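Every protein chain except one is present and positioned as in the full complex.
Showing subunit A:
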Amino acid sequence: MTTPSPTLNAPLSKAPLAPTRFADAAPLVEVANLKVVARGEDGREFPIVKDVSFSVKRGEVVALIGESGSGKTTIALSVMGYARSGCRIAGGRVRLGDCEVTALSESGLADLRGRRVAYIAQSAAAAFNPSRTIMAQVIESALIHKTATKAEAEVKARALFTALALPDPDGVGDRYPHQVSGGQLQRLLAAMALITDPELVIFDEPTTALDVTTQIEVLKAFKAVVRDRDTTGLYVSHDLAVVAQVADRIVVLRDGAIREVGATGQIIEAPRDDYTRSLIAAAEPQPRAAAPLRETPAPLLEVTNLSAGYGGLNADGMPHFPILDAVGFRIQRGSTLGVIGESGCGKSTLARVVAGLMPAARGAVTLDGRPLPPTIAGRSREDLRRIQIVFQMADTALNPAHSVSKALSRPLTFYHGLTGAVLDRRVFELLDLVKLPRGLADRKPGELSGGQKQRINLARALAAEPDLILCDEVTSALDTVVAAAVLDLLVELRRDLGVSYMFISHDLKTVRAICDDIMVLYAGRKVQAGSREAMAEPPSHPYADLLTASVPEMRMGWLEGAGAHASNFIDPADKTKGGKLFSRSGCAFYPRCPLGIAGTCDRERPPLRVTPQGSEIACHRSDADLMSLTAR
C-alpha cells in the first residue's frame, strides 16, 4: 500500500521528498542486493537479510529502523564485511567508496575496520574490555592501523573527550570501564570510533540501554560531533523518535527486507507503508480507556513509610546501602499505579518488598487493611495467592524444561488444588484469557516468541486469581508493536477481572497510557505522586519535569528544543547513581536541580505537600517557583 492517507497529503506536497543537501554528493556506501543467511540448529541455512539495497551519501546520516529480527544490525555489520558467528554474507555486494567490501580478504577487512569504518555498539559496558584502561582501548584502532603515534593518539583522544562533553577529559582515560557510568561509557565508545577519523561510523542502538535523561545528553554529544566532523553515519535503532533527531534519511526494515525508504520528515509525517504506520502508532501509545474506579472505603494495598536496602542495619534502623527511603502509597481495588524512575531508583526493589521477596527494614505493607508479614516464609498461602509478580525477562522467568501447561498447572494445583480434567480445562481457559491458541500448551518456552512468553508469564500470574499483579518492566524487553498488544491485554484483563496493577516502568509514555495514578521515584524516594490528570499539570517536581522533557518526541528538531530545556539541569554524569550518593539528609535531586537552594535543599529533607492540582510533591520550592521552571 503506497497511497498516503488524505490528511497527510498536505505536508507531503510541501516538503521535498529527498533532502537537497546531498543531492550532488556521490554515495559513500552502496549496498546492492545484500543477502545474509544464518545456520539453524538443524544445520540448514535460512535467510535473515533478503535482497536489501540502499546507499548512503557522504556527510549523510541514514537510519536503519526495525524491530528485533528485522536484520538491521546484521545489515550494518555487513558494511564492515562482518557477519556474526553462525551467519554468512551469501550474496550481493557492499561498496565503500572505491572499495568492494564483499570482495576483500580477511586481512583486507581488518585493514578497513576501525580505520575507514568504525562501530559504536549498543552496550558500551559490554563493548569495553573490563581488564584494560579506557585510554588503551580508545586509541587501540589508531595504534593497530598506525594512523598516529601513542602520544598523538592520546592528545587526540582527550580532544574528543572534550568535544563529547565528558567530565574530566584528562583523567577519564586512566580509569577502568567499571569506574565510569553508562552514559559516559557510551560517549567514550564514540571517541573510540572517531579516533581514526573514519569515513563512516555505524551507530548500533547507541542510546537504547540508557535512561532517558542520560540519553538526551548522549544524543546531543553524538549529534554535535557528527555535525562538526561532517561524519557519514549509519544509525541502527528501533526507536523512531530518537532516529527523527539524528537521521537525514530512514530505511524501514521488517523480516530482513526493506519496507520503505524516505527522508526523515516524510517517514514520520507521511509514511507510505502500512508497517511504518503501525510502528509510528505503537511508538505513541494512546491512553487506554480506564475502567471506572469502584469506590471502596479501604485501599487494596497500602504501603507506609517503607525503607529497604542491603547490608546490615545502622543504629537508626536503616540499612547501610538503602535502596528505598520512606516510600508510601495506596493502590485502590481495580486501579493501576505506575511507578516510574531511572535505573537504580529502587522501583524493582519496591516490587520485591511488596511481594515478600525482600524484607523491609522499616515500614508496613497492608493488604485489605491487614498487615502482611515481611517475608514469603511468614506469609500464608492465601497472602501469596493474592499478590503475584510478572518479571521483565520473560525468557529467564520461565523454566526452559517445562511445557506451557506445566508452568500454568503448578500455581493452579498449588493455590486451588486443581487436578485432572478440571486442571486441563483451566489451563485452556488461561490461554484463552491471554489470547494464545490452546495448541501452545504443549510447547516449551524455547519455541515461543518474546511476546508469547510474556503472555504465558501473565497467565501464570492470573492462574492464582490474584487481587494485585506487580508488573516489573513487563513490556521493556518487547518490540513496540508487541508491547502495545500486551498493554491492551493488561487493560482488558483489569476491566474483566477487576485485578489491580502496580506497573513499574522507566517509560513515561507507557505509564501515562495505562495508569490511573503515577508515582515518581528518585534515588529511592517518592518525589511526586498523583493521579494521571494531576501529574500532567504543572507544577511538577524538577525531576519529574526533567523526565517529561527527556522523552523523545517524534518530530524533527525536538532534540534542539528539549536540549535547551534539559540544559537547565546540571550534567547528570555520575552524581546520582549508587547507594553512596544517596543523600540521607537533604534532597536527593539537589546535585542536578536547577532550583536547588544551597543551605536548605542539601541539608533538609524536603516535605511532602499537596498541590492545588492534587499531586503530592516533595520539594522545598513553592508551586510558583516550580511553574516557572516548567515554563522555561
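The definition used in the following text is that a residue touches a chain if its C-beta (ideal position, glycine included) is under 8 Å from a C-beta of that chain, and two chains touch if they have at least 3 such contacts; residues count from 1.
Quick note on the criterion: contacts and distances are computed from a predicted model.
Participant: As a check of understanding, state which of "ABC transporter permease", "Lactate utilization protein", "Serine/threonine-protein kinase RsbT" or "Biotin carboxyl carrier protein" is the UniProt name of the chain not shown.
Facilitator: Answer from the UniProt record of the missing subunit chain: "ABC transporter permease".
Participant: Identify the residue among A:S105, A:S131 or A:Q286 that touches the chain left out of the display.
Facilitator: The one listed residue touching the chain not shown is A:S131.
Participant: Quick one: say which of A:L112, A:M135, A:A163 or A:L253 touches the chain that got left out.
Facilitator: A:L112
Participant: Just one of A:L28, A:V61 or A:M80 touches the chain that is missing; which is it?
Facilitator: Final answer for the missing-chain contact: A:M80.
Participant: Go through subunit A and note every residue touching the omitted chain.
Facilitator: 77, 80, 82, 84-85, 110-115, 118-119, 121, 123, 126-132, 140-141, 144-145, 175-176, 178-179, 192
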